[in-house]
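With one protein chain held back, the other chains of the complex are shown just where they sit.
This part shows chain A:
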Amino acid sequence: MTNVILEMRSITKEFPGVKALSNVNLQVKQGEIHALCGENGAGKSTLMKVLSGVYPHGSYTGDILFDNEVCEFKNIRQSEERGIVIIHQELALIPYLSIAENIFLGNEISRNGVIDWNETMMRTKELLQKVGLKESPQTKVEDIGVGKQQLVEIAKALAKDVKLLILDEPTASLNENDSENLLNLLLEFKGYGMSAIMISHKLNEIERVADSMTIIRDGQSIETLDMKKDNVNQDRIIKGMVGRDLTNRYPERTPKIGETIFEVENWTVYHPAHAERKAIDNVSLNIRRGEIVGVAGLMGAGRTELAMSIFGKAYGKKISGRIVKNGKEVQFPNVTSAIKQGMAYVSEDRKGNGLILMEDIKQNITLASLDKISKGPVIDANKERIEAENYRKKLRIKTPSVLQKAGNLSGGNQQKMVLSKWIFSEPDILILDEPTRGIDVGAKYEIYSIINELAAEGKGILLISSELPELLGMCDRVYVMNEGSITGEVTKEEASQETLMMYMTKQKVRG
């Protein structure tokens, strides 16, 4: 029988007016990878904050037993001293400092307050070797990719003598290769006896690495499953998370595809900072009426750059190529003109590029189409509210009122708000860049339904996604990109994860 390293017993945590956790139990065995699953807002992060001391002892009820000792953490430092280290979804590295400085930040190797650089560099080298990162300890963190940064975070945790590593959505911003690396690393550390808790929305990853899992729903622990014994598969997990069978993860749709309404020809874009580098190289694509066209590619393949350069030259320099819309050549010299001519772009970075979090929902929804609610220069506030209210109902944005601040909504509802904004601008062509990133399964389904409805209305949809099942489930046709070029075009019938992956890693043919 394996030992239990962590036991959280009937944890209850209340915020003013909301019971975030009620009687949650969690048991993690020594040397296992334990997955924590649940929809957004189910209480996973809150539970981990209780565990790591972000919410100090006394602000919750229930007991935490770690290594058979009752723990009452007052802050993160105390939990880290015991060997509980959490790696957050948003990496907490300082870009301008070196890898070594980051790894020992707040934990410096020093004598009398003076840092021992030799020792620091040596230890860093050892740690980097352990996590399989071939970089000099003196490389600045800003100069390495996200995948490598994630490895630095893990090295940082190792430097703290971690016994229980908590990873919150560790692969959310990683491409397939880096994710694979990271998961292998986790399995390797498990071999050395480290325990881990992994929060993830990527069910295939959980299926692959986890030994057991706990499902949390609406602030309660629903069940704990042993992956092997209980024969857990993805459908089983989803059922537990949403509390119902989700037999079909992608809504039914009978595509009604018409004539070609949008074409991009020989599109070439240079990198804004490195004038000689082509970010997009001679890309041509087309979209037909009512069609959902996917764009697959690894991170850095140039998908977002392609979308943004088309959308009113919001990215890149020295852009060349032709855009033909409804049979006529058009120019989008800036975003304003692109929107006026029926384009919409839903950014992958919802908070950074999509929303104004401090403004209310109605202002966010109407921002791209103020002309529609204005007489001359003056906004009709009543009309604005009515329109926003319509979209709140239509897209089922869960909020008491459109006067709520955008920042108060959950990820899925924020995404619905962004979609509302762009549907309200009445585009013919919608470019959706990772529209379901960081959104729970239930909300994803709703977003898919919205996308299908838009296609059924005769709009053309370009769907950029890193989740291959999503592309396979939603698209009529998929373009695959690598290194700024299109390396393949696959119809729904031919498409499979394997074919997409093959094109995604295919080197471009020069000529």
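The working rule: a contact is a pair of C-beta atoms (placed from the backbone, for glycine too) under 8 Å apart; a residue touches a chain by one contact, two chains touch by 3 or more; residues count from 1.
In this section, contacts and distances are computed from a predicted model.
For the chain that does not appear here, its UniProt entry gives the protein name "Xylose transport system permease protein XylH", which is one of "Glutathione-dependent formaldehyde dehydrogenase", "Xylose transport system permease protein XylH", "Glycosyltransferase" or "Protein lplB".
For the chain missing from the display, the contacting residue among A:Lys74, A:His274 or A:Lys398 is A:Lys398, taking the whole complex into account. Contact with the chain that does not appear here is found for just one residue of A:Gly316, A:Gly354, A:Pro435 or A:Gly460, A:Gly354.
Within the complete assembly, residues 18, 217-218, 243-244, 311-312, 314, 334-336, 338-340, 345, 347, 352-359, 363, 367-368, 370-371, 374, 377-379, 381-382, 385-386, 398-400, 421 of chain A touch the chain that is not shown.
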